[in-house]
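Removed from the display is one protein chain of the complex; every other protein chain stays in position.
We just call them A, B, C, D and E in the order they show up, numbering each chain from 1.
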Amino acid sequence: MDFSGMSQGDQEVMARILEKKQMQDFLRLYNGLTEKCVGDCVEDFTVRHITGHEQSCIEYCASKFIKLSQRIGQRFAEQQALQQEAAGAGQ
Amino acid sequence: MDFSGMSQGDQEVMARILEKKQMQDFLRLYNGLTEKCVGDCVEDFTVRHITGHEQSCIEYCASKFIKLSQRIGQRFAEQQALQQEAAGAGQ
Amino acid sequence: MDFSGMSQGDQEVMARILEKKQMQDFLRLYNGLTEKCVGDCVEDFTVRHITGHEQSCIEYCASKFIKLSQRIGQRFAEQQALQQEAAGAGQ
Amino acid sequence: MGLFGGGNSAAAAAQSAAQLQMAEQEMDAITDLFNRLVSTCNKKCVPNKYRDGELTKGESVCIDRCVAKYMEAHDKIGKLLQEMNAQQGGQAPV
Amino acid sequence: MGLFGGGNSAAAAAQSAAQLQMAEQEMDAITDLFNRLVSTCNKKCVPNKYRDGELTKGESVCIDRCVAKYMEAHDKIGKLLQEMNAQQGGQAPV
Partner (left out) sequence: MGLFGGGNSAAAAAQSAAQLQMAEQEMDAITDLFNRLVSTCNKKCVPNKYRDGELTKGESVCIDRCVAKYMEAHDKIGKLLQEMNAQQGGQAPV
């Protein structure tokens, strides 16, 4: 997105909104990771604590999901850049 | 919903909120359609582009979901009207 | 959460935000219950009204889910209290 | 806001803000209900294999019944929640 | 706000508020698109049995193609919605 058409004051407001949203994105990622990895890895409810096997499954799951998110983030940014170029060429 | 009890100023604020929410509903419908129809139709990840078969599946899926939403929208509005009548009669 | 570090004015604002969120939580619970219990209990679309069997299934489903939510709410509060203690001891 | 809307005191503004907030929450709740209704009746009535872009007659009939049953269930659950609330002075969790 | 941004009339403030709101909605829509993209390509490309914390070569290739196809489908559906809108002066339900 391009905010250069905005007044300086509005750009500052936008920056604060952006900061708030990044915090929300992080909290959503964090909560989503727990939900996904407990869903995929925790099956034994005869005990009250995470077992060794569950523990490594959770770590792998979290690590893999973060790498997936980062990879998709890169591809997504590339696609968005391509589209803005295409939109610019069309003007 | 009935906003006639509100002041004119509040009705104007409400109209702007409504407009914002309609935009949000549209964007949600748009993003939701893509998620649903890619989920249902795209299975071949040996190629980088949508195949002919996937393309028509996506079009059918989107068309069907929009028709479903519109039909449910009509039924939903009828039900809401019935309930308001019932609530009115009860007063 | 501990709001005692806030000014009295801010605590009042916070109380109003909290009230709004409790209303949202209730509406979300209500809508979520309907979605879950219709999903689990309603299968017969040859008729237009809820059958006797579906009716009791929906009541059991709703009752069970509310009890589950309450039980988890208690456990959750205990865990949060434990964590705050641990955080306090660490300071 | 409130320019043509009668009294302009802080009390009126607060009442007005509370009224607007309730109206907005009601709209959000109805939108959420509608979206869940669409998702449920889509799952119950429309198989996710697509041969064309039209709803069949059977699907349309199923959808209408699904909406009616969903709203009936929503009413029943609403009454159930009210009863529980009345019994316990009960509260939503958290 | 608007301190260095030119005219400071109520009209300018309203325009500025509308512009900010649109920018915020656009950001929310992109975040929502991204989250659904991640969820879809995770389901399509990464089995939920974990032997280690790395993406395999095959998974990585699948993910890249999944992103490309998802965005292509998103574009196509966007055009479809525009056409329908143009035809009917159609509106979103509710």
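In this section, a residue touches a chain if its C-beta (ideal position, glycine included) is under 8 Å from a C-beta of that chain, and two chains touch if they have at least 3 such contacts.
The structure displayed is predicted, hence computed values, not measured ones.
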item: Residues of chain A (touch criterion as defined above) contacting the omitted chain; value: 20, 22-35, 37-39, 41-43, 45-50, 54-55, 58-59, 62-63, 66, 69-70, 72-73, 76
item: Chain C, residues in touch with the chain not shown (by the definition above); value: 1, 3, 6-10, 12-14, 17-18, 21, 25, 28, 40-41, 57, 59-65, 67-69, 71-73, 75-76, 79
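Just so we're on the same page, only the chains that are shown with their structure count from here on.
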item: Centre-of-Cα separation between chain E and chain D, whole angstrom; value: 25
item: Sequence positions of chain E contacting 2 or more other chains; value: 28, 64, 68, 93-94
